[in-house]
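Excluded from the complex is one protein chain; the other protein chains are retained at their positions.
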Amino acid sequence: MPPLRRRKNVTQCILEIKNVKKWFPIVGGLLGRTEGYVRALDGVDLSIDKGETFGLVGESGSGKTTLGRCILRLYEPTSGEIIYRDQDIIKLKGDAFQKVRRKFGVVFQDPYASLDPRQTVKSALIEPMKYHRLVQTQEEAVSRAKDLIKKVGLNEDHLYRFPHEFSGGQRQRIAVARALTTDPDIIILDEPTSFLDVSVQAQILNLLSDLQEELDLTYLFISHNLSVIEHMSNRVGVMYLGKIVEAAPKEILYRKPQHPYTHALISALPIPDPALSRQRVVLAGDIPSPANIPQGCRFRTRCPYAKNVCAESEPPLEPRQPDHLVSCHFDLKMPPPIPILETAHR
Amino acid sequence: MTDEPLLQINQVKLDFHTYAGEVKALDGVTFNIKRGEALGLVGESGCGKSVTALSITGLLPENASVTSGEILFAGKNLLSIRNEEMRKIRASRIAMVFQDPTTFLNPVLTIGEQLEEVFLLNPARLTSIALKSGQTKGKTKTGPSRSEQRKIAKTLCIDVLRQVRLGDQERVLTQYPHELSGGMRQRCMIAMALARNPDLFIADEITTALDVTIQAQILELLRDLKREFHGSTLLITHDLGIVAELCDRIGVMYAGNIVELADVKELFANPLHPYTKGLMRAIPMLGRELDRLETIQGSVPDLINPPSGCRFHPRCPFALEQCKSVKPDLLDVGKGHIVACHLYGEERT
Partner (left out) sequence: MFGTLIVSPTVLVNIDLPNRLQPPSAAHLLGTDDYGRDLFKMIILSTRLDVIAMLEIVGAGVAIGVAIGAFSGFLGGKLDEALMRITDIFFAIPALILALAVAAALGPGLNNLILAIITVQWPGYTRILRGQVLAERQRLYVDAMRALGIGKVRIVLRHIIPNTIYPVIVQCTLDLGGVILTFASLSFLGFGGSPLTPELGRLITAGQLYIFQAPWLTAFPGLAILIISLAFNLMGDGIRDVLDPRLRR
């Protein structure tokens, strides 16, 4: 078994997100005028390679969920490009877009709400296959549905049941099966285990890993849980108030982050090891609202290293090393956020 | 620290009456909390940790009934006292803080008004403060007037807000809950709890709904308060990282039972119960280079028809024949490490 889930040597970019913005207008007053914007995504740049798991991490207001939805075009981006296999999918309409949509699967956070309660599992799996004419006959559809349900660790007779008869973990398995019905390349996983218990989470994460190996899937794994992200991802991007502030392979990000927000985020993590003593970096203040993003560097209001230049201009997202993007005016030498990672653990 | 524990829970069994059947939520919960210690209660959903806390504070929903057991707090059995007495205890001796501050704080009152209320519930304390500082104009026998009480209460409010590291306290007192952020509301809740100067402070998943960096702030606050607060704390969470940081002892719960209880360092160094071991291995931990996590097969049992004997046996990789029929007792295997498992049956103390 390979120790790290690093994919093949040849990296091929499968999804590129260029300067994507999503601004929600704030309508107020008697005349319904636009008073301002919630800048949920404020210029996101990132690229995902085929076969990898890209972890997207952030807190409230970071825009990570909005980004997932924009890629799926559940929200229409205000501007920017999303390039999938050399095509800007934002510009696609109608049939062409529906074809591309098949290549993206999604698993949402809430297993209780993501399935139509009145549809049997079988119906939920067959519907996308038939709608996209991926199968010719009913028998073929049912046969594929049986394959998929077994692939996610459930039984054939589960096909004839309704969602409310299943536990949260089982429903997520069904959601994964459904995502696979259209034979996707990329699956957007939006906090897929946040509502699940720890022991069930482990099962689902293992399932996702296995499926990725077997079907050569690419994952965009969105979560606020840094431990899960570290376990699942190859590369990780950190979002703050609508932008990526740092992106790097996970080993580097977690051990030697270069953005003070990343540093604080990792340092905040409670580690289940009472023998560990450490100095946690505690950020002052609260997360600003995306309707009122600070001028200049958006993180400066909470940054322990902020200087004047930070209020004047916003630092661009630039590669400090070939695979390590950071947006900060300074090259900060910060101590390792968690000492535990320096030594081989257990 | 006297030897006698502040809180002793003995074999508490509790059922919920639902239209689907009787949910046997607690199946003989036994543990104690010593004076001045921080006890953590961990477990997954449905294990009964929140229900245990609610039965201590007497805040159970109507369809819950305790079928046996006792909860001894400073000598009294909390399960058998009258509502009025329980209310008094909640007002000044046991304080509980919940996960969601929005449901806990009254949206139409300012923070100041709500905090003040807590202090005004305890006029005796206000009186003693007034007398000590000579702030009262009223006669010694009748104590300070209402307005004087409120003045004293206000000072105490500012003090307690400072204790929870809220800046600009005067301003916060004039604000309504919706004007504050999640982290600030959580601090206000903690402030309201501390305002009572309780003997026991219960925190039920208080950081679960918060962002990571805000959670860090609250955890640091709790760490500092631990030094300043001389009462006992019961910390309920599903996050093993939090209990590792904040607690002296940890109890692991599964399906309505305490399955293991030990000092925090001992528990992490030497977990005994198969569930505890499984739980620790199932959590993704930073730095562990693993392709797959170890899982506990199966899922949390249905408490209307729980498994016989040891409730964990259907999922236990080490289950013995007797585990299916005989429920294991809690055994002390040394160093105060208690575990309920037949695997350790021989090591009786």
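In this document, chain identifiers A and B correspond to the written order of the chains, with residue numbering beginning at 1 in each.
Methods note: a contact is a pair of C-beta atoms (placed from the backbone, for glycine too) under 8 Å apart; a residue touches a chain by one contact, two chains touch by 3 or more.
Bear in mind the structure is a predicted one, so any value in this text is a computation, not a measurement.
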{"item": "Neighbouring shown chains of the undisplayed chain, as defined at the top", "value": "A"}
{"item": "Given A:V44, A:L159 or A:A175, the one touching the chain that is not displayed", "value": "A:A175"}
{"item": "Which residue of A:T11, A:S47 or A:Q119 touches the chain not shown here", "value": "A:Q119"}
{"item": "Absent-chain contact - pick from A:G80, A:P128 or A:P192", "value": "A:P128"}
{"item": "Sole residue of A:C13, A:L74, A:L215 or A:V309 that reaches the chain not shown, by the stated touch rule", "value": "A:L74"}
{"item": "Touch list for chain A against the chain that is not drawn", "value": "69, 72, 74, 98, 101-102, 104-106, 108, 110, 113-119, 127-128, 131-132, 164, 175, 178, 181-182"}
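Just so we're on the same page, only the chains that are shown with their structure count from here on.
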{"item": "Residue numbers on chain B that touch chain A, as the complex places them", "value": "44-45, 181, 183-184, 211-217, 219-220, 238-245, 264-265, 268-269, 278-280, 282-296, 299-300"}
{"item": "Contacting residues of chain A [partner chain B, same complex]", "value": "1-5, 59-60, 167, 169, 197-203, 205-206, 209-210, 224, 226-228, 230-232, 254, 264-276, 280-283, 286-287, 302, 338, 340-341, 344-346"}
